[in-house]
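Yeah, one chain of the complex is gone here, protein chain that is, but the others are all in their spots.
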Amino acid sequence: MSLILDLADIISLFPDAHTTGNFRSGKISGISSLLEAKEGDLSFLGNPKYRKHLEQTRAGILLVPLDEPVLPKDGQLFIYLENPSAGLAYVCRLLEEKIFPPSPVGVHPSAFIEPTAEVDPTASVGPFCYIGENSKVGRNTTLGSHCHLGHNVTLRDHSQLHPGVKILPHCEIGNYVTLNAGVVIGSEGYGFDQSDQGHQKIPHLGKVIVEDHVEIGANTCIDRARFDQTRIGHGTKIDNLVQIGHNVKIGRDCLIVAQVGISGSVILEDEVIVGGQAGFAGHIKVGKGAKIAGQAGITKNVNPGEFLKGNPALPFHLSQRISVLQRKLPDLFNRFAQEKMND
Amino acid sequence: MSLILDLADIISLFPDAHTTGNFRSGKISGISSLLEAKEGDLSFLGNPKYRKHLEQTRAGILLVPLDEPVLPKDGQLFIYLENPSAGLAYVCRLLEEKIFPPSPVGVHPSAFIEPTAEVDPTASVGPFCYIGENSKVGRNTTLGSHCHLGHNVTLRDHSQLHPGVKILPHCEIGNYVTLNAGVVIGSEGYGFDQSDQGHQKIPHLGKVIVEDHVEIGANTCIDRARFDQTRIGHGTKIDNLVQIGHNVKIGRDCLIVAQVGISGSVILEDEVIVGGQAGFAGHIKVGKGAKIAGQAGITKNVNPGEFLKGNPALPFHLSQRISVLQRKLPDLFNRFAQEKMND
Partner (left out) sequence: MSLILDLADIISLFPDAHTTGNFRSGKISGISSLLEAKEGDLSFLGNPKYRKHLEQTRAGILLVPLDEPVLPKDGQLFIYLENPSAGLAYVCRLLEEKIFPPSPVGVHPSAFIEPTAEVDPTASVGPFCYIGENSKVGRNTTLGSHCHLGHNVTLRDHSQLHPGVKILPHCEIGNYVTLNAGVVIGSEGYGFDQSDQGHQKIPHLGKVIVEDHVEIGANTCIDRARFDQTRIGHGTKIDNLVQIGHNVKIGRDCLIVAQVGISGSVILEDEVIVGGQAGFAGHIKVGKGAKIAGQAGITKNVNPGEFLKGNPALPFHLSQRISVLQRKLPDLFNRFAQEKMND
């Protein structure tokens, strides 16, 4: 974090707050937890169980509860708030605006927009972007440099595409969507028919629909559907380097951690959580609220709320128990061998 | 799929076919299986075992066999064909041309081509492409936006590079090759010598050769060889986010599913099939027609035709059997403990 907040910025966020003490340096060097904070840092007491750290902290500014009995040390400033955690969120938002100022509205002179494309005047299109025929970019949506929109792509409002995002023809991106750098939306599905002349490609004529409030991590790839749609549901958050195959349907508010692989036609219902590097065979249905541990291999349908682990995947506690017993296999084999000798 | 086919388009594909019934909407809304089809959809009976679905389907247009006894319902049109599946393929091809019209021939004005590069006049080079010195682009080959060809790269004929493909110097791409968005061909191999001053990079002076009819998925990476070639054999199909190390040789007509990792100097003979997220240690040879299950870890040579699973990988049926027995470990340990008590 760069040194770009000063005390006045913080004070102006909480004009009615009571304060005690003094903050010497004037510039805030960072935000940190109580124990890790350095002299110029801002910290906060969000949870009373960390009060013991308050006396040890070296932070220069602290957001503390209204009834905080501990007093600031020399060179420390306490700001008393009803909800210090919410206060921290305000500080972060202010900081975010300073660290990542909004991109300038309008189309960068180096970008190339086909005449039939429509870019809202409040949108921001970065350097070297290409926007294909009949594509639409909505209000307050931002494209970083080197983005590609094929023809007939729709981006709705308030979305952010980081540099180098590629959205292939006919795909649709909702409102308040974040696509990190290098994301590919609408790549060809992986499907081939066997024939005497080798594998024949099955054309993939569908699209990808990304609903509102979805976030997708860097270099993640989402394939278009064979005929209809690959769909990422409202509020779902996908991490970096994830693979999502053709015709996959992902529900609302799922969490999919980095490097997960989801094969074609898999259905994830709402609120499913998938740990990193887990994999799903094709045509599986995963019920609402299921949890899949990292690196698990899922080859069968999963019931709502189930928590699976391992490959082949088993219920979490059974999997844990088997892992413990596996460590005892050497002992079991030894004892078995000994008994045979004793017979 | 967008609404861009109408009944006349379909009829003109099968001018000699007998038809019965009527299709009301005129516009075709999609292609779908019998059970999933909606009113405006086209569907087909490719396999007699699905005849029972024919009476239930809501599809508006159906491709059916010549001898189909079931009659269309009101608002349904049947088109009688010798081979309905082949008929569907014709429909898909027509649709594909409409959904993905060919890119305009010629070099986009925003592209930059070095004077020593040769681009065939029938090729299409998209916006913001860079083509390096002495590189060649063959007949009817298409480059999407933001592609990079380093110097001395060769692309042969009828190939398609989606946006953002990067091909590093000296690599060679054959005919009828598809490279999806973000593919990297010819990245530096991962090889280092230990020394007192830390890891010293081993220069990688070879190239990558991609043979005819290969397809490579989005954001997949293929490293150049140390001295000679990393090679992807004719007709092999590689999915998204796959890693292929330096000096790997992959034979003809292999299938390599998403997120597979193949370490340096591995040899895959022809027709090997590798499930998603499987990994190969370096310098392994995998025999012709071998099958590797998803997430398997291969650390030894594999015989032709073998089917392996798990990590460490075992023959498929043994692996399955051990998985079943692992679930019984708690019971085995219990019974063993009980016997000891009974002794």
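Lettered A and B in written order, each chain numbered from 1.
Heads up, the rule we're going with is that a residue touches a chain if its C-beta (ideal position, glycine included) is under 8 Å from a C-beta of that chain, and two chains touch if they have at least 3 such contacts.
Given the structure is predicted, the values throughout are model-derived calculations rather than measurements.
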Which residue of A:Q76, A:S124, A:S145 or A:S265 touches the chain not shown here = A:S145
Identify the residue among A:G217, A:G264, A:G289 or A:P312 that touches the chain left out of the display.
-> A:G217
Checked against the full complex, the residue among B:L42, B:I79 or B:L241 that touches the missing chain is B:L241
Residue among B:T57, B:Q76, B:S135 or B:N152 that touches the chain left out of view = B:N152
Which chain B residues touch the hidden chain?
-> 112, 128, 130, 146, 148, 150, 152, 164, 166, 168-170, 182, 184, 187-188, 190, 192, 198-199, 201, 203, 205-207, 219, 221, 223, 227-228, 241, 243, 245, 259, 261, 263, 277, 279, 281, 295, 297, 311-312, 314, 318, 321-322, 325-326, 328, 332, 335-336
Residues of chain A in contact with the chain that isn't shown?
-> 1-2, 30-32, 92-93, 95-96, 99-100, 108, 110, 126-128, 144-146, 162-164, 178, 180-182, 213, 215, 217-219, 234-235, 237, 239-241, 252-253, 255, 257-259, 276-277, 294-295, 310, 323, 326-327, 329-330, 332-333, 336
